[in-house]
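Missing here: one protein chain of the complex. Every other protein chain is in place.
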Amino acid sequence: MSGLPIYWMAIVLMMVGLYTVIARDNLVKKIMGLNLFQVAVIMLYVSMGKVEEGTAPILDHGHLPEGFQHFSNPLPHVLMLTAIVVGVATTALGLALAVRIKEEYGTVEEDEIVLMDQALERGEG
Amino acid sequence: MTQKTPMRMQDKIILRVVSKALIPPILLFALYVQFHGDFGPGGGFQAGVIFAAGLVLFGVIFGLDAVQEVFPPIWVEILTAVGVLLYGGVGVVSIMLGGEFLNYDVLHLPGPMHGQHLGIFLVELGVGITVASAMTAIFYFFAGRATKR
Partner (left out) sequence: MEAPTPHEVEVVHRTLTDHLPILQVIIPLLAAPLCVLLRERALVRGMAIGVAWTCLAISVTLLQHVMEHGVISYAVGGWDAPFGIEYRIDLLNAYILVVVSAIAAVVFPFGRGGEGLALNPARVHLFYAALLLCLCGLLGMAATGDAFNIFVFLEISSLASYSLIALGRGRRALRAAYSYLVMGTIGGTFFLIGIGLLYQTTGTLNIVDLHDRLQPVIGSRTVVVAFAFLVVGLGIKLALFPLHQWLPNAYTHAPAKISAFLAATATKVGFYVLLRVLFTIFGATFVFTTLRLHNLLLPMSLAAMFVGSLAAIAQTDIKRLLAYSSIAQIGYMTLGVSMGNVDGLAGGIVHLFNHAMMKGGLFLVVACVVLRTGSAKIDDMAGLGRKMPLTMAAFVVGGLSLIGVPATVGFVSKWYLVKGALERGWEPVALLILLSSLLAVIYVWRVLEVIYFRERPEGAKEVGEVDATMLIPTWILIGAAVFFGLRAELTSQVALDTARMLLGTGL
């Protein structure tokens, strides 16, 4: 049962993130939502690695540290290191695109951008 | 702020002194995390981020020009590539020595233990260099855009 609260927290965080992505018009806020969404998954993974009464998986002169029977699973953490890198790259690229959009459109509000594009299409048609 | 011309951050004595005191330990700590990574927690990615954080702090306080003088953008671009090549180079060398890609065992100087040691050291160094320069590059991009306007 000990695993349950953390899963709920991960789900809540995930949904907050996803909601932000869907409901916000501001492109920067969307990226923040995306970030929350990814962090929730990272939390989910890291919580998986925890072994009850396990310690950090570092050998102390070739032995388990005293008073411990086993290690926690380090693999999910390593996987998440990669996922964090992916998250950083996505955030940087997303924000870079937002900056370029701001330079081209003069705004980062999606509804205004959509209106500008529609006006442009009507002008062409 | 009460002044008519906004004060630059480097003119604020507390920020200047504290950051000057903090930046060298931050960079040193990055190196510790980098080179101690095969014995304890740490590694290239974490070290790279910490190192870049030191540079970013320097840039925030003393301005983009000052930090770009220390770490010119062209070097950032070059080092980003060099780190990846170092990482991949270890893999290619291990192939040439008859092992699989990134099989450090074959890099043995006296034995496979040392091979593993050297292999992970070089790979993490590559990761550290790339991450530090990539993070700095990201900072340069955004900071550069901000000062233009």
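Points to keep in mind about this one:
In order of appearance the chains are A and B, and numbering begins at 1 in each one.
Here, a contact is a pair of C-beta atoms (placed from the backbone, for glycine too) under 8 Å apart; a residue touches a chain by one contact, two chains touch by 3 or more.
Every value quoted in this text rests on a predicted model; they were computed, and no experiment measured them.
For the options B:Leu64, B:Val84, B:Leu122 or B:Ala143, the residue in contact with the chain missing from this view is B:Val84. Chain A residues in contact with the hidden partner, per the touch definition given at the top, are 18, 21, 27, 30, 34, 37-38, 41, 44-45, 48, 59, 61-62, 76, 79, 82-83, 86, 89-90, 93-94, 97-98, 100-101, 104-105, 113, 117.
Within the complete assembly, residues 77-78, 80-82, 84-85, 88-89, 91-92, 95, 98-106, 108, 111-113, 115 of chain B touch the chain that is not shown.
Methods note: only the chains that are shown with their structure count from here on.
Rounded to a whole number, the gap between the C-alpha centres of chain A and chain B is 22 angstrom. Only residues 56, 58, 81, 84-85, 88, 92, 95-96, 99, 103 of chain A touch chain B when the two sit together in their complex. On the chain B side of its complex with chain A, the touching residues are 40-41, 43, 45, 131, 135, 138, 141-142, 145.
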